[in-house]
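A single protein chain has been omitted from the complex, and every remaining protein chain is retained in its original position.
Presenting chain A:
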Amino acid sequence: MHGRLKVKSTAEQLEAKKKEREKKLQLYNAATSKIISKKKNGELDEELLLVSAEVLAVNPDFYTLWNYRKETFLELQKTKSKEELQKMFLSELIFLESCLRVNHKSYGTWHHRCFVMDTMPEPDWNRELELCNDFLKYDERNFHCWDYRRFVVKRANVPPEAELKFSLSKINNNFSNYSSWHYRSKLLPVLYPDPKQPMGVSEEALLKEYELVQNGFFTDPDDQSNWFYHRWLMGRGEQVQGVNCFIVSRLDNSAIVSFTKHIKVGKATDIVLEINNTRQEHLTWHNPDRSSLFSTMWISFDGYLIFSLNINYITNDLCLPKNEECSIRATLIENDAAICSSCLHLDVSDDSKSVTSSRPSGSSQFSQELSALKSDVLQQELQSILELMEMETDNKWVVLTVVLLMKALDPFKYEMEIMNNLDRLEALDFKRVNYYKDLRSKFLVENLIDTSEGDIKSVDLKGKKLTKLYHTELLPLVTVLDLSDNHVQEAKYFNHLQSLVELNLSTNGVQNCEGLQHLPKLEKLLLRDNRLSSPLSFQPLQSCPKLKHLNISGNPICESEDLIEQLRELLTGVEIILKSS
């Protein structure tokens, strides 16, 4: 019941309407009972087709009746000649078309048309393509019809070239046609495949698309279809699986492997650890949450207890040789095939060691993936959009695209401009202010990771207006993290920071400690001036074995001695500071 305006009517009008409806209902009810009784008696005949057509004409979503018609046709197929059947199905198509003219959004009607076309002796697919053209002229966004078109195209083997041409004609008719842009995104990888390109589309074809979509947003810079498509063209390809970071520690007998993509160690997936080429048997791996979910980070250490039905437990057997040098290799195995691996060498004196996948110096690991295109093409693209920005100073789509292009081209050179433009976006598009804030937070961390040389051990992000800490999975070696004086509201995914010893989250908007659980090395946690109000919100900290020092001064919870007492009971052995020092 969409888009039906409520109209105030006079008593007279209401009475007339009521009478009319009563009459309609009488006919409707009589027809429906007749159909159901005929079906019950197994009378799947032409009369059933006739009566059910009357009902479906006014109520095409009555799905059961379409089913009855299908059953009837399958029954009649057994006795009728091919010519008779063809004639019947042709008239069914005419009936369906008349239904679609009244309601072109009924799932049941469109599906029934598929059934008829697949069942009739001589389907005329060209006629169906014409019908789609016709309906898409009337409503170019009707997704039912677009889907039916794809069905027809598949059955009739219409070449994708022809369909790409069709989508172009729709776009030339009206750039604001999201359905057509969508269709192009599906056709291009089929027509111009290039497995080496991140999106699987050849560069030449992508360049043409850039041109086309530019025409679109120069014509109507406020139309979002063009911009969504443009962002796709700038988009990154899928990452390949690899090891981001591999850490071993003799002190805790632990190994941590961080991958680029999510995995779940289980029946078909395993991480094999070899010490001096000898495979370690019976290792157990868990993710930072110790949940059954997929994760990019997997951890194995000695002494990890696995409870099975809360009765039995087994311990993990990881044991790194003491006082001798050794080489250790971690390999990801999926369905018996090695996917990727990482290797490191422990000297006699090494307590722990890590290896982080190298990236070319002076470039960004994030912007490289951002675009499929060469930088000179992106540079030209930036130039033309900057020109557009001169005319369209307050257009958020233009400003956002400038930001994304600059990020893809050179996030360091353009850092100031990117940040300034993000500030402008917050003002221009207030409804999505938090989207831009998060985007800014993401860019800041990406730049930090890109500009750091070697392993990142200490991170100072104090007072950066951060709303969120992105990419914690890329920071497994950080020991000291200062995030004080930001706008962070939660610590989700902080438990990827497996080396973290000291965390300063003071003066933020943190309401609970979710995400801090199972941090094996966390000793000091500063949470001054946040929004923590209940002992329960500290529960995750119970699983941090080394936590000694917790500062919560200036939080609402400090106002109640009872609550503080409960908190002390919850976190025995932790020094809890209530006053700022």
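Keep this in mind: contacts are C-beta pairs under 8 Å (C-beta built on N, C-alpha and C of every residue); 3 or more make two chains touch, one makes a residue touch a chain; residues count from 1.
Here, contacts and distances are computed from a predicted model.
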Hidden chain of the complex, named as in its UniProt record, picked from "LSM complex subunit LSM3", "Ubiquitin-like protease family profile domain-containing protein", "KLLA0E19119p" or "Geranylgeranyl transferase type-2 subunit beta": "Geranylgeranyl transferase type-2 subunit beta"
Full-complex contact with the absent chain, from A:T219, A:S327 or A:T451: A:T219
Of A:E46, A:D61 or A:D351, the residue in touch with the unshown chain: A:D61
Sites on chain A contacted by the missing partner chain, in the whole complex: 1-6, 21, 24-25, 28-29, 36, 58-59, 61-64, 67, 70, 107, 111, 115, 141, 143, 146-147, 150, 174, 176, 178-179, 182-183, 185-186, 219-225, 228-229, 232, 235, 262, 292-294, 430-435, 438-439, 442, 492
